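This structure is in structure tokens; I'll ask about it shortly.
Note that one protein chain is taken out, while the other chains of the complex remain in position.
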Amino acid sequence: MTAEAPAAVRSMNLGGAINAGLRAAMERDPKVLLMGEDIGQLGGVFRVTDGLWKDFGDHRVIDTPLAESGIVGTAIGMALRGYTPVVEIQFDGFIFPAFNQITTQLAKLHYRTKGKLSVPVVIRVPFAGGIGAVEHHSESIEALFAHTAGLRVVSPATPQDAYDMIQQAIASPDPVLFLEPKARYWDKGEVDTARVGTQLEAVGGAQAATAEMSRARVAREGKDVTLLAYGPSVRLCLQSAELAAADSVSAEVIDLRSVSPFDMETVLASVKKTGRAVVVHEAPVAFGTGGELAARIGEKAFFHLHAPVMRVGGFHMPYPGSKFEHDYLPSVDRILDAVDRVMAH
Amino acid sequence: MTAEAPAAVRSMNLGGAINAGLRAAMERDPKVLLMGEDIGQLGGVFRVTDGLWKDFGDHRVIDTPLAESGIVGTAIGMALRGYTPVVEIQFDGFIFPAFNQITTQLAKLHYRTKGKLSVPVVIRVPFAGGIGAVEHHSESIEALFAHTAGLRVVSPATPQDAYDMIQQAIASPDPVLFLEPKARYWDKGEVDTARVGTQLEAVGGAQAATAEMSRARVAREGKDVTLLAYGPSVRLCLQSAELAAADSVSAEVIDLRSVSPFDMETVLASVKKTGRAVVVHEAPVAFGTGGELAARIGEKAFFHLHAPVMRVGGFHMPYPGSKFEHDYLPSVDRILDAVDRVMAH
Amino acid sequence: MAGIGPLSEEGLVRLLDHEGRRVEDATYDPYVSHLTMDDLRAFWRDMTLTRAFDLESTSLQRQGELGLWVPALGQEAAQIGSAHATRLPDHIFPSYREHGVLHVKGIDLASIMGMWRGMEHSSWDPTAYGVHTYTLVIGAHAPHAVGYAQAMDWDGLVGSGDPEKDGAVVCYFGDGATSQGDVNEALVFAAVNNAPVVFFIQNNQFAISEPTTRQSKVPLAQRASGVGIPGVRVDGNDVVAVHAVTRWAMEHARSGQGPVVIEALTYRMGAHTTSDDPTRYRTTSDEQYWKDRDPIARLETFLTSADELPEDFKAQVEADGKELARRTRESVKGWQRGPVEQMFDHVYGTPHALVQEEKAWFNRYEASFADQEVAK
Partner (left out) sequence: MAGIGPLSEEGLVRLLDHEGRRVEDATYDPYVSHLTMDDLRAFWRDMTLTRAFDLESTSLQRQGELGLWVPALGQEAAQIGSAHATRLPDHIFPSYREHGVLHVKGIDLASIMGMWRGMEHSSWDPTAYGVHTYTLVIGAHAPHAVGYAQAMDWDGLVGSGDPEKDGAVVCYFGDGATSQGDVNEALVFAAVNNAPVVFFIQNNQFAISEPTTRQSKVPLAQRASGVGIPGVRVDGNDVVAVHAVTRWAMEHARSGQGPVVIEALTYRMGAHTTSDDPTRYRTTSDEQYWKDRDPIARLETFLTSADELPEDFKAQVEADGKELARRTRESVKGWQRGPVEQMFDHVYGTPHALVQEEKAWFNRYEASFADQEVAK
């Protein structure tokens, strides 16, 4: 194999990678526009859209009235005329006023019209907890949207994925809920900025991009137990795997990346190998995405399992005051406790 | 044991039992009021509130403006002043405009105020499919609410339960999502109208009622496989059990009655006995309540299971046109197919 | 609009009174001065055909051929008059009762029955006709209309200086819908963005059983003033006045002057849907009062008194109505559902692993019955 051209690798944090990805998408396609509360001059409360208003102007970076249903609803109308609106919901806990628009309109218009209409709206949501915030600013909402067909739900865990996946989400003809692990905005990493552009500019790029965005990634190989996570919990699982290794337990970590759909092929391959699985997410365990994973692993790999699939996540309660979140959220200790339990079999 | 006083048993259909239950609750407590769209003079599009406006008047049976968020939101305000509003959402598919009020306010106010405030609002929703309706009139929404702590989610399957549980829901100090299997409104049954009143008038009645409403019921005993269902799917499971019996498979049917919380004690006792479980619901299987049941059964009864827990339910798609619903919905055939699969082990 | 209720007939723009006499109106006369008797006959024909179709549809539902029917009876003038004030590139966001609008926009009414028969959720190509699909969630389409209108503006289709080229959006909804958050947010977004959209309220006096007085104490057009845009009330049973007001509003929007609210006061002469029973909540004398104000009869009286409705024209329209009804009946009865696995199509625009897996399972499952059949 000959040496490849040097990739355009830059060091970025996760929030900056989304910013750069948005910029690249806007440069690539003049129909891509951003809308949301405070995303213009302010650059968003997390500064994820910093600089874009200055460079692309009022018409492509739109500060909207303070009404989430109206934001998503008007974005749908724009999409119907060929635009690709990328909506920012300021915090996870404020997506609910738009629930009707997302669930009954955005998710269903393509199906409703038997494919005659497409609404490629991307909804960016800084989600999950761990930043010491007040109420409604730490919610994990993925299960509430994954249950609704027609939406894709993804969450990047690394700057590279953040950079690639935001562009893939924008390129996808389907509506995408893009969940940004806000506590990881400041995580640093190397980002190859060339690859996704090449993918998207190729014939069938949007399809390929959607498919790639929907695939899981083996973040660490192992053989005794599979840790399944996405978004903010991936880093935690990697740390847990590191510690488990010290205890001679070899944990494989799968970064699911996509919640709807789950990449069950990758999941099942791993679980069939290890015979044990622990699912980790911040959302309450009850009726969460971990239940779906556990059920499907059960259905498809029952006779490979040495132990029940364990779930580590939030409790059945509203997200508590931030002084409690350390205890509320899944932790390395709780993950290792679950690993111990599955390893006992 | 001496003979008990003859119970006040009447024959009713499920819709009529809710009507009678609402009437009894309104007679018992002058603070109970009904609100919703077209529930007054019209008696609701399913006539579930028929006659109540005439007998209780404008102030207790309130036709509201056409705005679900406003309906639930104002109901919360009334509850804060000591009223017990029973809200009707006209159809399952129209609850989403109220999603924010239900999820961020109704569910959380008690927790938010450390118990200082209570909002005992009951939200009645004719839910699920099978009536040949147009879009948005056949949705199964339970998973979208069960994931949120602070709400109770229940669904009666028989006229007796409809009569009892609506009154227990109204008596409960917690907000309750009361899911009425609309395709079963016309199912007939005998209803003892005396028992629940006695329960509610006793000391600690509200607590006892809430607890009872949250318990599952063994609807049919069996020993080879457990069929788990609630609301509209219970009748289907009983029919399936009947047919399975002809095939020498003894199926136990559990009518869960409550989705949040699930009565895991009853579920686990049954599954530990049979070693096999099939969950049936109309909602899409993916990220549905069956996943939660399967996961929890896995966690708690793994080594009792002869086969993976199977799920029978809707597919990952919007509820299709009514000409397709017969194929979309779980059927006796699909349940028996799942029973065959678990019995193969 | 000060001091009057939401059902008041005071101060409505009216160009034909309810006895079919022409009333002068300095403001709106210019917007109908171009209309010829041929145009008016065409309006009458459209209203009459819409009604023939509508009555046939109700009877098809009664015969079990449709799951549901939503009649537009009595609202023909509001729909035909306004729709005739639009043309491409205008785009229309209907609610679910605007059969008359569809007809004017060239959608063959016989072809829209798939959704009411339960075979599909929408029936025509929105792009081809400039008419979005029906939306059953009350008010949910209102913000779509606003976003679409903003985008038309960005695309250079508004206020270009060439009035023939410019376009705007019309968004239809009912009196009940005015209470929804989405409709109010749409007004806010439209006003602040100066979006070229005309909100056309058909105040048919009922949201199912609830009279408009349950939604408002004041005329619904007044909602416009809350966000600082013009609002006009028009006699919704006067097709000429509706046309005039809508033309004015469309020119306003197309030329870049921003959104407008029109409230057309009309009356739902039929049931809300075929599932409804209006005898439970309204009086026959009320119904009779509005029967006497039937929008079709009004134009008919005007044309007849002007000796402009020849018998042969009437006979032809009647025959056309029968033919439309016949075609509708036949196409409905003939239409079979597609193959069952069709229900798995178009959930996504690109392959989705779960849908693929479930579809594959379903096909295997279905095939297993076929195998059993064969085995027997």
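Before moving on, here are some points about what is shown:
As written, the chain order gives the labels A, B and C, with residue 1 at the start of each chain.
As a convention for this text, a contact is a pair of C-beta atoms (placed from the backbone, for glycine too) under 8 Å apart; a residue touches a chain by one contact, two chains touch by 3 or more.
Here the structure is a predicted model, which means the values were calculated and not measured.
In the full assembly, the chain not pictured is in contact with A, B, C, by the touch criterion defined above. When the omitted chain is restored, the residue from B:Q90, B:Q105, B:T193 or B:T289 that touches it is B:Q105. When the full complex is taken into account, the listed residue touching the unshown chain is A:G321, out of A:P30, A:G57 or A:G321.
Only one of the listed residues, B:G150, B:P181 or B:G222, touches the absent chain: B:G150. Only one of the listed residues, B:L34, B:V48, B:V61 or B:A75, touches the absent chain: B:A75. Panel shows subunit B; residues 59, 64-65, 67, 69-70, 72-83, 85, 97, 100-101, 104-105, 108-118, 120, 149-150, 152, 172-174, 206-207, 210-211, 214, 260-265 of it touch the chain omitted from the view. In the full complex, subunit C touches the hidden chain at residues 178-182, 184-185, 188-189, 191-192, 213-218, 222-228. By the touch rule set out above, subunit A reaches the unshown chain at residues 37-38, 40-43, 45, 63-67, 69-70, 93-94, 96-97, 132-136, 286, 315-318, 320-325, 327-328, 333-334, 337.
Just so we're on the same page, only the chains that are shown with their structure count from here on.
Most remote chain with respect to subunit C, judged by CA-atom centres, is A. Comparing chain pairs A-C and B-C by the number of C-beta pairs in contact, the larger count belongs to A-C. Centre-to-centre separation of subunit A and subunit B, using mean CA positions: 33 Å.
Multi-chain contact residues, meaning those touching two or more other chains, occur in subunit B at positions 69, 93, 96-97, 135-136, 286, 315-318.
Across the assembly, subunit C contributes 120-121, 137, 181-182, 347, 352, 354-355 as residues in contact with two or more other chains.
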